[in-house]
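My questions all concern the structure below.
All protein chains but one are shown at their positions in the complex.
What follows is chain A.
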């Protein structure tokens, strides 16, 4: 049982409050992703769990035990760093072997375990090389192998894929997912890439200015973002957020008229995802404007139209073609979900 509980933890650097008081429970075997923009406190939170940063107040419990004062080496965790953090003067074998050596494992067992782990991450042919002789992906695999070799209770991963190119990132993402499935170890993963968060996580904690603003499954966060920040952060391309007002059960702004289930109110933001809109020839459609941009992504075309200050993006067919500045109309697909937020507070209204 490797449950991690953060109880009212807070982190201050002098007068600067990096992580305000908050609690979080990471269940046994869970893959929890801390997601947020740079400087939102996700790495600080992870480093506090690792013991690399002292906490200003609160408690960190691992397997029910308070570990605030325990050094990193006694927390039974393994961590994969953004910049790999390899030992450059050691070979790949020595890098992977080092944690076992520190724990006093005998030479023969070490050798077997290193080989077994290296095979798991396909490094068995590179064991005698030094990190400087490896590619970025191979180095990241060494860091992974070093983390899994001693089967810790908790994995901490700090943006482990951010230094890899796009193609390798997708491959490594699948490998991480498979590894978690295979090992079932509680994992805390930090990233600013919402795609990584959505694909890897059992649950995602979206962070902003040190606070967790939403903690839920990727599906729920995508379907019901808690506020404007989450709505704009999750999804690629991000959700259309349109400023307007509701009158007589209709949300109105330049070129947009959508019936909604909300009382009369000013300062409302309507959110709708691009994939829930479709292009129509109907000139009376809910959303109208002039075609501003067409972006072919391969499997689809992103169609952006503008009407005054309002800009709306929809995901259309890959073969959709039209002239820029020509009139364009969009209609919500059947079952499309409208999200309504309060402009001032950012809170979800419906």
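The criterion applied here is as follows: a contact is a pair of C-beta atoms (placed from the backbone, for glycine too) under 8 Å apart; a residue touches a chain by one contact, two chains touch by 3 or more; residues count from 1.
In this section, contacts and distances are computed from a predicted model.
Of "histidine kinase", "Heme exporter protein B", "Acetyl-CoA acetyltransferase" or "Inner membrane ABC transporter permease protein YcjP", only "Inner membrane ABC transporter permease protein YcjP" is the UniProt protein name of the chain excluded from the display. When the whole complex is considered, the residue among A:83, A:109 or A:151 that touches the unshown chain is A:83.
Of the options A:15, A:38 or A:132, the residue whose C-beta touches the omitted chain is A:132.
When the full complex is taken into account, the listed residue touching the unshown chain is A:50, out of A:4, A:50 or A:118. Residues of chain A that touch the chain left out of view are 50-52, 71-73, 75, 77-79, 81-89, 98-99, 102-103, 130-134, 136, 139, 143, 146, 163.
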